[in-house]
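Of the protein chains in this complex, one is absent; all others appear in place.
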Amino acid sequence: MTLLELVDVTASYGPIQVIDGVSLSVPEGGAVGILGANGAGKTTTLRAISGTVRAGGTIRFAGRDIRGLRPDQVAALGIAHVPEGRGTLGQLSVRENLMVGAYLRKGRQAIAADVDYCLDLFPQLRDRIGSRAAALSGGEQQMLAVGRAFMARPRLLLLDEASLGLAPGTAKTVYEAIRRLRLESGIAMVVVEQNANLAFSLVDTATVLETGRTALTGTTAELKGMDEIRRAYLGG
Amino acid sequence: MRNPLSAKPLSVEPQSVKPVATGNRTVRIVVLVLVAVVLLLAPLNLPPFANQTLVRIGVYAVAVLGLNIVMGYTGQVNLGQIFFVGLGAYVTAYGVKQGWNILLVFVLACLIAGVVGLLVALAAARLGGLAIAMVTIALPIVGVPLAKRLEGFTGGSQGISARFTDAPDWSGLYNDQWQYYIILLVTAAGFLLARNLVRGKYGRAFGVVKENEAVAASMGVSPYRTKVLAFTVASIFGGASGFLYLAAVQYTSPETLSFGHSISLLAAMVIGGAGSIAGSLIGGAYYVLVPLLTNAVDPGLTTVSQGAILLIVLFLLPEGLVSLPRVLRRITGRNRDRPGAPQRTVPAPAPGAGSEKQADQHQTEHQAIPDQTDQQQTIQHQTGRQDQA
Partner (left out) sequence: MGTFIQLVVDGLSTGSIYAALALAIVLVNQATGLINFAQGGLAVLSGYVAYAFVQAGLPLVVAIILAVALSFVLGALAERFLVRRFERGDPDTAVVVTIGLLTLITGIIAVIWSYNNLGFPSLFPLTSVDILGAVVSVRSLATTVTIVVIMVVLQLLFLRTKLGLALRAVADSPASSALSGLPVGRLLMVGWGLAAALGAVAGVLVAPQLTLTPGMLDTALVYALAAVILGGLSSPIGCVVAAWAIGVLENLVAVYVPFIGHDLKIAVPFALIFVILILRPQGLFGRKVVVRV
């Protein structure tokens, strides 16, 4: 029942090797966190999965080797990537952003229903449905980015630093909504998050990356029990 | 040194670059002296046509150099460089006709072009990217009918001719040789000045503004003033090129500053190598030699072959002809040991202003926060313990 499996994945930007042996596995409907210091290769790991950076090793999704596919091909297989920096389409309205998310889908009514669901999930967006995304606040943009990813009805959601640059309260709201999304839709997730408290509120297991390699993997409870993890990521 | 990611490029660079650099120094001096000797002796042994061609290369190299400063180095699209060349040429022709001292004429050609450039830049530099391009397009577009109109100064559509570069008797030189030396002198001075400019404080400011205006502003570099400066310098070089143009051709007309020529200058700059002093010289050579070449092959196919050559060069060398040695080295180096070692050190003016996309991505991925090393250490402990366990 493994949905996504990474074995010894490597990736580099030009001559600079950024990840060098990342392995992780996400079960159907599961949620895995990726922790690690800045530069440990968390974002690059997500990019390797979504095909936005060229990778080596094995990346298997739903039993199929997806390494080397273009980002749009990966998306078409059911992987939605909410990139670092949100990637909302600034000149398009909130509704249009959501519709772009549903680009590969057919069925007007189902799509309309999902737009409603997004607005229900993120009520702040309802009032701003006609505004351009560039005019939204950071928190609203993040909500929109998650909403747009959901609109594709993916089997797997890649979430990169959804709390980055947000006020603590806003970040919490965003994560609560994502948690609800996970419970109600059963979408599997890979969550990169600097704030481990937020990550642990969402995921079942987590992988710690260290300088581009998988250092250890454990359940949320196991990891929370480790002194070093607590000191490094949980602020205590 | 704890972070191997940041350590990797650091440790590679000194090893690969340093020995080459010291070896280069003596080689470079020898080469420079050789080039100087060749440049000085060449006109005495070449036929007049070759000298005239070299002279024209010098003329356009200066114009391309100016364009490179504003565009290649500072990143402001300028489609009107030819206007300043034409302006310089007209000022020179007028001054010579009035019988002014030739040095004064030269200074005026540079100065008037510079002042007009400054005025245009004061307005245009307020605008972003493409708007500057459009304002500068207007210069040759409006310049041509204007030059036709102002007959008193320009001689109208007929143009205006002025001879002032006949070799004096004491020199014992032919006219083409005399012109060659004048242009060699001005061109060499221009290139030396430009080289010092782009390697110094202002050059760094140009680079930062090109990379990211917000970063520039945050470093205390005014993007507006930097752009105005670059544009003005480019105009001065344009004016100087105009002076040289008249020295070489001894005639100018509205055709000199036509938009088509401005576009060709731009193409020559990119073909030579944007953001490269040597590239400007190659650009000047390209501007002069390629039409000669295509004409010689088949006059009926001149335009087609020029377009084709332009596209082929850019396809093979998107960074211009100046990158040819680097590309060759990369190709030959690939067969040997180090595949991706950075061959060229990019003068990175500031953190966050990396000049290659790769560097940028690397930057965002690894932006250091103060307590990073602490975390890193903790994790290393962590894994150490795990391994034992």
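Labels for the chains are A and B, by order of writing; each one numbers its residues from 1.
Following the convention adopted for this analysis, contacts are C-beta pairs under 8 Å (C-beta built on N, C-alpha and C of every residue); 3 or more make two chains touch, one makes a residue touch a chain.
Predicted model only: the values in this text are computed from it and were never measured.
When the full complex is taken into account, the listed residue touching the unshown chain is B:Gly72, out of B:Pro43, B:Gly72 or B:Gly114.
Listed residues B:Leu65, B:Ile271 or B:Val288: the one in touch with the omitted chain is B:Ile271.
Touching the missing chain, out of A:Ala11, A:Ala80 or A:Leu216, is residue A:Ala80.
Checked against the hidden chain, the listed residues B:Arg149, B:Arg199 or B:Arg225 yield one contact partner: B:Arg149. Residue B:Val135 is the one among B:Val135, B:Val198, B:Val221 or B:Ala247 that touches the chain missing from this view. One chain of the complex is left out; on chain B, the residues touching it are 71-72, 77, 123, 126-128, 130-131, 133-135, 137-138, 141-142, 145-146, 148-149, 259, 263, 266-267, 270-271, 274, 300-308, 310-311, 314-315, 318-319, 357.
In the full complex, chain A touches the hidden chain at residues 50, 52, 70-72, 75-76, 80-81, 83, 87-92, 96, 99-101, 103-104, 132, 134-138, 141, 148-149, 151-152.
FYI, only the chains that are shown with their structure count from here on.
One finds 45 Å separating the Cα centroids of chain A and chain B.
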